[in-house]
Structure formats: C-alpha cells, structure tokens
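Let me begin by handing over the structure; questions about it come next.
Showing just some of the chains, left in place.
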C-alpha cells in the first residue's frame, strides 16, 4: 500500500500546513517570486519515492534520506532536480530538520518495530507549525512523539509541531487503494486458491516467506522478536515427513 | 492572488475526494498500475496555469480549457505532456465533464460577474463524489450551483457533487499569500505613498485603471454595471481644471 500512503502523506502534510488546521500557513509549492516549502522524507523505499514524486510535483524543495547508496543513485537518476538525495544518519537528520515544513517518516523494517529516527529533543529545532506525517505508525512509528490516530481525529500537536499518524492512511481513498492492493496481491491469492495453502508454501518461497503464523507457531522472525514469541522455522512445519 | 488560489484549488480538490469528506475515494495521481484521476480546469489564465502545474505535478490527467488559441499554444509549449489543452466552448465543457474527478472554475472577467459555464443540468453527467472548486466565487462563480462558503464550513453537495466555493481561499495559507500579494502590490503601494493618490492616478495609467471609486463616484465600468451604479469616467474627476 506504500504507493498510496506515500502520496497521501504529502497531501495530508499540505493540508495541515493550513493555518486553520494548526500549520504555519505555507503553500508547499510556493508561487513565482516566493520561496517554496521544504519537505523532508526519511526512507527512500516505496513510500519515500512515491511521496517524493508528489512533493516534487507540487514544486517543493524535497530532501530524501536513505542508508542505501545504490538506492540514492537510482533516485538521483529518475527524480527531478529538486529532489535532493542525502545519505541518512542521525547527523544528517539533525541537519535537515530545521529547514523542514513537512517531514514524512517512511521507514519500514519488514515485520519489525520501526527505529526511532526523530527524537522529541529534535522537535525543538523545527519551525513551529510544521507538520510530521508518520507513515510507519502501523509498526510503531519512527518519531519518538508519534502515537496512533484515526481518520476521525487525525492530528495532535507536540511542542508546536503538528503530528499526523493515522494508522490506515490509504483507507481514506478506498477506490485507488483497493485497486492498488488487488494489483499487488491478486496473483498470490489466485495461486493460493488454486493450490491450497500448504502446497503454495512448499512451492513458492515468496509466499512461504510471507507467512506469519503456521499451525499456531510464529514463523516470521521479525514478528516473533517484536512480540517476544518463540520463532519456529517454517520449513519444519510444512516439509514434514507425512507430506 | 491567483498564483495561490490555483494550487490551493487542486489541494482542496484532492482533499475532498477522500471518502470521509464526501468524495469518491480516488487518489488524484494514481499509483503504478492504477489509472490516475482526471482534472478539468476551465480558464487558462493565472489561476488555471498554476492549478494545472500542480495537478500535473500530482500525476493526474489534466484538461485545461481556454478560448484564446495563443494562450493554448503557450500552455502546450511550457506544460508537461499530461496537460491536454482544449479550445473552450459549451460543447467542449459538456464533453469533458463526465470524465472529471475534479473541476476547477478559474475564469475571471476583470471587474465583471463571471459567466455561468457549468449548469445544474450538466452536473447530472458527472460522476457522483467528484468535486467542483469555484475559484471565481468572489465574482459570482462560474458554476450555476455555486454559492459562497467559508473556511469553517467549506463544502456542500448538490446532486452528489461536492462543491467547494470559499470566497477567500488564499486566506488559509497566509504566509505564502501575504508574500505573493506583497510582491504584486508593493511597487504600487510605494508609488502611491510617495506621490499621493491623485498624482499617482494622473501619472500612472495602470493605477488609474485600477480605481473603483473616486470622490464617491464609481469609476470602474465592470463594477458599475454589475451593481447598477452610474459609471463616471475617472479622467473627469482627476484631471479637472484646478489641478
């Protein structure tokens, strides 16, 4: 769903910059003669690239941070000139936050709790009325001050910074989201329906790797670690003798 | 202010497409594998071009209509490939409305009431849950079903179509708007301050043309016609013998 969540994060950021919404009243893209706003996107994966495309489309200055140099090279090949790539590090984040009008947290560690990338202390260096959007809230969030919100009451303010941390962002745009999700999952669903779950898991390593729980055992290491369960290798459960 | 109102019209359109806001739940820009939404912009002037840049930036399919062929040529020179220019006419508007997810009315006839370009009857051909944004509401609006709204209660629905018609849209983004307005008006303000109003009007025809009321007389023809007042030629008031 990251392809929907990324653009939505920017749209929400733009919206909560409106003064009536708590923001400091800045247009993301500026206008001729007025300097545009600055968007900082932490994480250059699926969420990040799609957020960056939209933010660039709006005309903002966009910084995208990632720790994978090859990903940064690819981003600098395909993104327009106002998408500036930065090697991510605590120092780099600290440097860029004071410029930001919108910060998008788009770091996802598959199946694990997201690391904390922006601490409460760092908030103090930011402009009052700027907006944080935490796309990784489903897995714990990447801002220290993030706590899950809902579409009905999506934001709260900490130290003058607006926080948006709705846990199911794409739910607001169900038509697009459903199509996107179908596109990504239908091939797997068809294969599972045709073969039954166990056969699919035996034959298709991609689906096997996606299993979280099999016969009551947690087979996904990230999930087991995050919740303190015992991790069982899925191979022991699906390749047993009786098969 | 059109440079702020144009982009804002698209941001509002994007927001009210969210299902919780009354829209039909579509992301303007689509995602890989999903067809993007369609934006129709009526009027290719200052509001229109800035709205179109933003809508293109978001990744939508964008139609921009104008009656000035030279303006359409310029737009097709400088806009990206997914900004499709159309010669405006009642027939062209009728043709394109059924495709639209967001329609922006950006036609301004200086000092006059805006013509009605989208009738109530045409609404019936549109998709339920699509959004109309009337930027020309300050001068009467260009949709038959437009009525002025406020930032506190910005939308209403007619025949399943969401209407957004806040009369002072840029007011929501006061920082950017103030800078933009200053850039456009400061040179005039300085000149007026230095010379006094009457001298400026005598010397600078651009400012003279901008006068609405002088010594209690309506000197702007469009305003006089719209409100039923007598129109007095400003020259008679400022170039009198005693000067």
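Should a chain be cited, it is by its letter among A and B, assigned in written order, with residues numbered from 1 in that chain.
To be clear about the criterion, a residue touches a chain if its C-beta (ideal position, glycine included) is under 8 Å from a C-beta of that chain, and two chains touch if they have at least 3 such contacts.
Predicted model only: the values in this text are computed from it and were never measured.
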Entire complex copy count, 2 subunits given: 6
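Heads up, the rule we're going with is that only the chains that are shown with their structure count from here on.
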Cα superposition angle of chain A on its copy chain B, in degrees to the nearest 5: 180
Whole-Å gap separating chain A and chain B, where each centre is the average of the chain's CA atoms: 35
Inside the complex, what are the residues of chain A that reach chain B? 3-4, 7-8, 11, 14-15, 17-20, 24-27, 29-34, 50, 53-54, 56-59, 151-152, 172-177, 179-180, 183
